[in-house]
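Only a single protein chain was left out; the remaining protein chains are all shown in position.
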Amino acid sequence: MEITAVYYLIPALIMFCCGVYGFITRKNMIAMLVSLELMLNAVDINFVVFNRFLFPEQMEGMFFALFAIAIAAAETALAIAIIINIFRAAKNIDVRSLNEMKF
Amino acid sequence: MKQEIALLVVFLLVFLYDTFLGKGAQKGLPAFTAILMFVITLLGLCPHCCGVGGEQTAFAGMYATSPVIAAIKNILNVGVVIVLIQSIKWTNSENMSMRRGEFYELLLVTLFGMYLMISSRHFLLFFIGLESASLPLAAMVALDKNRYESHEAAVKYILTAVFSSAIFMMGLSFVYGLTGSFYFQNIYFAVSSNMSILLVLAIAFVIAGIGFKLSLVPFHLWTADVYQGAPTSVTSYLSVISKGATAFAFLVVMTQVFGAVYSRVWEWMLYALIILTITVGNLFAIRQRNMKRFLAFSSISQAGYIMLGVIAFNAMGLAALMYYVLVYIFSNLAAFGVIGAIENATGKVSMDDYRGLSKTNPKLSFCMMLAMFSLAGIPPFAGFFSKFFIFTGAINQGSVAIYVLVLIALINTIISLYYYLLVVKAMYISEDEPVVATFKSAASERLGLWITVAGIICLGIASCVYTYLLDTTAVSAMQAYFIG
Amino acid sequence: MFSNILIYFVIIPLLMLGGVGLSRNIRQIRAVAVIGSVALMALSTVLLLQYLDLRHAGETAPMLFTDSWTWFAPLNINLAVGVDGISIAMLILSSIIVFAGSFASWKVPQPKGFFLWLLLLSTGVFGFFISVDLFTMFMFYEVALIPMYLLIGVWGSGRKNYAAMKLTLMLMGGSAFLMLGLIGIYYHSAPEGGQLTWNILEIAARDSIPHGWQSFLFPMTFVGFGVLGAMFPFHTWSPDGHACAPTAVSMLHAGVLMKLGGYGCFRVAIYLMPYAAQELSYIFLILTGISVVYGAFCACVKTDLKYINAYSSVSHCGLVLFAILMLNSTAMTGAIMQMLSHGLMTALFFALIGMIYGRTHTREITQMGGMMQILPFLSVCYVIAGMASLGLPGLSGFVAEMTIFVGSFKAGMADYLSGEGSLRLVFTIIACCSIVITAVYILRVVGKLLFGPVYDKHHLELTDATWWERTSTITLILCVAAIGCFPNFFNNLINTTFTPEIFAVLGK
Amino acid sequence: MAITIPILILAIPLFMFFFLGLFGMKMSHKLAGTLGTLGMGSVLVLSYFTAFQYFFSGLDIFVNEAGDRLQYLVFDQTWLQFTEKLVIKLGFLLDPISAMMLVVITTISFMVHLYSMGYMRDHHGVFEHGFQRFYAFLSLFSFSMLGLVVAPNIFQMYIFWELVGASSYLLIGFYYKKPSAVSASKKAFIVTRFADLGFLIGILTLSWYTGTFNFTELTSVPVEGLAGVTQVNIGTAESIRNIFATSAAPTFMGASVLTWALVLIFMGGMGKSAMMPLHIWLPDAMEGPTPVSALIHAATMVVAGVYLVARLFPLYLMEDSAMIIITVVGALTAFYAAMVACVQVDIKRVLAFSTISQIAFMMVSLGVARPEYHEGLGYMASMFHLFTHAMFKALLFLGAGALIHAIGSNDYTAMHGLRKSMPITHITFLIGCLAIAGIIPFSGFFSKDEILSSCGQYDILVYLWMSLVAGLTAFYMFRLYYLIFWWKEHVTPEGHHAPHDQPWTMTLPLVILAAISCVAGFIPFGNLVTWNGEPYDFMAHFDWSVASISLLVAICGIALATVMYRKENELPAKMRRALPALWTWCYHRFYWDELYQFITHKIIFGLISKPLAWFDRHIIDGTMDSFATLTNKASEAIKPLQSGQIQMYVFYYLIGALLLGGITILCLI
Partner (left out) sequence: MDSLGSIIMYFIVALSMIIFSVMAVTTRKILRAATYLLFTLFAAAVVYFMLDYEFLGAVQIAVYAGGIVVLFVFAILLTSHPGDNAPRLTSHSRTIGVIGAIAMLLVTGYALITRAAFFLPKPEMEAPDMQTVGATLLGSGHAQYLLPFEAVSVLLLACIIGGVVVARKR
């Protein structure tokens, strides 16, 4: 049996879909953020897998993943700051409370 | 590179000013920033800076600049200067005293991100630019601490933005998987031989990712909430500068990366998106009473028009897009200037509060009316010219389908005219008692409005702007992609 | 740039705009308006004389005083101007109506804003008529449209919000089609290569738009302009719009602005796309033919004076488009004459209606009567306007209609005898019927409104026209009579435009 | 022939119209009336002079060596040029009929001007409101009518045709405060307008084929060596017919196109001349002041239709079917109007129907005229009758006006027995009645006799029919006469003036016209007016048998009237009871008005205009509005998209992206 790229891509994709599912269903904003991390992580795996299996001469995919991790960290930090801000204002972090503005 | 460096210098100076100068001097920060931006805008406008000829690259082709790129950056600079001028009153308010410096720093960083987006010829740099242009904005959206909407908008923005960048990265990973490179040029040559389902999906994801920032339907749903919740200055920045930069970057990506599969893949995607964007934006805008939300939907539909410059897939479209962005900056900022002035003075942002405004504040209403007319594309205001040229550019593409598309867009202009006229109606025609009493707006606000009004009136009639853009784009490196 | 006389048609209104903007009180505004409109009349007279001189001297170019200043060089957009007999006729008409309109709005509330918008509108109108560049033409066209919204919205009466919005949206809807058509024309102006152009004269000289494209672009432009020309079924803005508009605006709108439609249909749709004009004219013939009788029939049962007049405009303007589609020189001359005639008399009508309304505060003919005893001057003027409208010889309506009928009949018979169907002939006869229906509704109004016993005793205290109202109406009546008594002068002026070359282009 | 006089003939009335119209209000009533009358008087003199010159000067432009009368175009000015060939010119054509009409019009008009000075004021001598306006309108009418008769081309005729229509409108509606007058004027205008529609289409057809509007080019040949002089020639008309016959589509719906054109033109004439079924306006037109009725609705404008047919007579000769139509329409109208006139109560109505009937005589006469019968006697007879009828009918109307003025009512029941109190009126009225009844030697006898004799030559049936009408004419006129002047006098109520003869301004015209009616029959009309200008001595062809028969018929009619109406008796009532249906139909004018009422109100207004207006407001406008409504609905319908929940936002985002890719993939596969 040969472990080819698809063998990594599909679990990564499933992970991504889990992230999607979680993002859509979870009501806790931090849980949504967790789902987002799953998605980002899945994409990172994609980059790395492509790099390794298809274009191993250079490390472009790997570096993209590297930078993506950095950026993901930054946005997580920022998002958490904002969520905490909301928590201060609304005393909860239920996403359903974000309904002041609509239509 | 010069413009980026200049911008970073400004950033640094603002940072230093903010950090080290005493409390008494802090009130001078907004003006200081505005003046600095004004200076670098002037520097950017000098011919030496704009450069001549085709594309020059740095960092082994990762970064590129050309007269066209310099021009769009200049356009953004002009917009930023106006935004800065208009925001002086707000940032100098008591409420903002603790966050004054941060506002400017964040703003400059996002501008820097946009520069990178525009200039990058490598997807990693592009991605970083995109994120730089959107993440700090979330913080900016949250700046108005007294309003819950501001926080709500920030959360909505950051969560959806990250989701969108995940999708975008997914698309990028597929592109990478197919072509093995992040360099635009390498991808460009590789895509047509790698035509596959995955490529289509990748392009769809990339469009979705960038379309999020452009607020193309159906990736637009955050727009209205965020525009409404954000402080007015941030909204105006978000709606014009961010949108303009992304539009240009979008064009660059679509042509320089996926240009080879234009007619095979993404032309039709854009058709659908444009029709949806314009129509849905318009339909939502009809019902809005909150001015900021109203302008959010209006900006969604404007984004659809801007996309006509992309689908045109030619130099005229490119020039028209840039010109449209420029005119849109002036028109929309005029509107936001008025909204901001009224909000700062009275805290009112509902269209119902604008009833009878012409009786109490004739000059403000006049500015607002010009802005509305310009947005609706009424001559002799600049909006007319930009609309006309973007249609002309689109039709230059030549297919029959584009005529249909333009016709749909044109019919939509009628709907848009309707809701723009609603504002005019509220201000001029409504016979109710005026809600907003007469007030005198701050000098900075007046200055901002004067500039925008002058732009609305002059930009179209003075043909040199558009002519310059068209001449520049006609000889740009992009031309090779359009033809090839 | 300033050596060309035509450019002053735009400059003077702009100067007036500035003048009104700087004015401090209503006297100054009036002074600016009167001086400016007199200057415009003088200018158009000078232009007319110079034009005739040049023609006498043997100038045979299709347009004179042509000039072109580059505007957007890469797109070959120029500020190109030029006039022929038709444009001159239209310019004269516009200047007269601006003059009369200034007097008719002597006592308007908030005069500053009113005159600003009115003058912006006139700038657009004048600019439109002097342009021979499609882009500038279109730009001026839209400049002329949008002030209507505010003029009706702010200074109007009745359901003004609705009417103003409807009018603006429908007209802008028309111009949406128009814009597409114009851009399409531009891109097909040089199919064999060479510089694309917006210049009407060049495009016409090349006669190069591919036939397939003509069939697409012709309806676009014709409908686009036709909406403004109140073509059935796109006329419904007209009754509401006119009914709610203030006096001077109705005058200018019905008198001049609706002419933009007819003029544009000729100048752009037919002139540039003769092939499609011939192939597709039957569709529009049916529509315009319907307009003619339909408007007249509708006018028969309306009781609001302005509605009646608006429907009558639908009928008369329908006749303009109808005649243009006949594609022969007589009918087209008639169409232009009808534009002049309708412009003047409908302006007169609206002026009078405005004056009557200003006194009685009603426009319902069922609530008025015996005005002849109360307001003899206005009533006599109204009768004269009515007579002009129903085509009494000696007034302008007659010559215009007769020229149209003779021309259309000619076209109809030619078609019929050459076996191309009898559509033109049949619709000519149907259109002829409008002279009877017109008589019915005009006399109905005259009978109910002016004659008979006084309906409302309060009306007995009303006073007759003031001097400015008299100036306004007498100017218009004189012009109506001038055309009616000396038609050949105008006929020759217009006719020279329809040179054989044009019809060589038109294929007949 | 100097051009000045013809121009003055037209210019003076026009000038008077503007002068009196613009400044009349500023001057006294008397001055305005006097000025108007003087103006008309000068036109009268000029016209007489012109006519005299034309008929009797013997200049070579008016008459050739053979004694044929020629047509002379005094001037012809381009007014509106449609195409190279089709040009409307304004000109002045002098030929037998136009010269005759000049005389008729100016005479009657002058009489009416003079008469109105007395008529248009009340018993205290106070002038009516709008007296100046009245004179202005009279001048306008005179101008239009003169322009009509001298028109050298059919389009000028049409122009003035419309102008007389308009001035007639203004004059009928002179008492504009009276709703009945307003509606009568409206009716008159619209009915004639409808007829003019046919006229217009006829003109268009004719001119399209022939390429000209000019009468001279349609019916005449130029006389060599004399500019502007032409002679009526049947050959020209034949060549015109050939143009039609050889065109690509010589027939339309079974009839030749020329017939169509001529019938349509005749339709115009039917409208103006109140032929059935377009006659309904004329009785109502009596709402106008009586002098107006005398001028317009008896003597001049209403004969325009006859004049029109006479003008194009050579062309009509080309199409027998058109001629038959004219004859039939004329014959029916004549009988119909005579029947109706027998039972009317309003004396002006009686006269109006009598006018219709008499004009129908002229029409019939034209319709039966053929060159082969007495060289077109019918034509001459028609013109002759036109002339004599103008005189005696104007006389009758003016007489009726005098009665009305004296009594203050139009109704004969208010009159009775006036022969003693108003002797002059009585005598002149009687002369008028005798003239119209056709009693020798009054003028009507001669003209009517010729009409009957030309009918007799054409067809015996027509002859009998028209003789019957002639008898009816005598009957109803004398019925009227007896009812007014005989019977028992009414008692004048206290405080009212007793009826008496009117001032000289009113009686003088009566006397003059009566005198003319007495002697006009002896004018050698055949020498002056014939269809082709050749003199024709009708006395040489005078047929005593026909004359005596017609005289007999007239006397029978008079006798019957005498029996029934000489004194108040039961006979009329008995007859009424005997033939109730006939009486009712006649009394209600055969319900023509009701029919028209039905067509206009129920069909045009009720079934076309109102539904159309509704359709416009609700369907067309509704469609336009529904675009707006639909947009709003759509806006409302997609509202849930923007739910405010980011999770839904993201869901739509994702689905959007997947659809975008998925659909493209499907399309590519």
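Brief remarks follow.
A, B, C and D are the chain letters, set down in written order, and residue numbers restart from 1 in every chain.
Everything below uses one rule, namely that a residue touches a chain if its C-beta (ideal position, glycine included) is under 8 Å from a C-beta of that chain, and two chains touch if they have at least 3 such contacts.
Keep in mind the model is a prediction, meaning the values are calculated, not measured.
Touch, as defined at the top, links the missing chain to these shown chains in the whole complex: A, B, D.
Checked against the full complex, the one of B:L143, B:V206, B:L273 or B:A394 touching the unshown chain is B:L143. Of the residues in chain D, those that touch the hidden partner chain are 647-648, 650-651, 654-655, 658, 661-662, 665.
Residues of chain B that touch the chain left out of the display are 8, 59-63, 98-99, 102, 105-106, 109-110, 112-113, 116, 122, 124-125, 128-129, 131-132, 135-136, 138-140, 142-143, 145, 154, 170, 174, 177-178, 183, 196-198, 200-201. Summarising the interface, chain A meets the missing chain with residues 1-22, 24-28, 30-31, 33-35, 37-38, 41, 44-45, 48-49, 51-54, 56, 58-60, 62-63, 65-67, 69-78, 80-85, 87-88, 92-93.
Everything below uses one rule, namely that only the chains that are shown with their structure count from here on.
Across the assembly, the mean Cα position most removed from that of chain C is the one of A. Chain C has its Cα centroid 65 Å from the Cα centroid of chain A.
With centres taken as mean Cα positions, chain D sits 96 Å from chain A. Within chain C, residues 169 each touch two or more of the remaining chains. Among the residues of chain D, those touching two or more other chains are numbered 628, 639, 642, 644, 646, 650, 654. Every residue of chain B that touches chain D in the complex is listed here, in rising order: 155-156, 159-160, 163-164, 167, 197, 200-201, 203-205, 207-208, 212, 217-219, 221-222, 224-225, 264-266, 268-269, 272-273, 280, 283-284, 286-287, 415, 418. Interface residues of chain C facing chain D in the complex, by the touch rule stated above, are 166, 169-170, 232-237, 240, 294, 297-298, 300-302, 329-330, 370, 372-373, 387, 390-394, 398-399, 402-403, 405-407, 409-410, 413, 416-418, 429, 432-433, 435-436, 439-440, 443-444, 447, 450-453, 487-488, 491-492, 495. Within the complex, the chain A residues that touch chain B are 5, 16, 19, 23, 29, 32-33, 36, 39-40, 42-43, 46-47, 50-51, 54-55, 60-61, 63-64, 67-68, 71, 74-75, 78-79, 81-83, 85-86, 89-90, 95, 98, 100-103.
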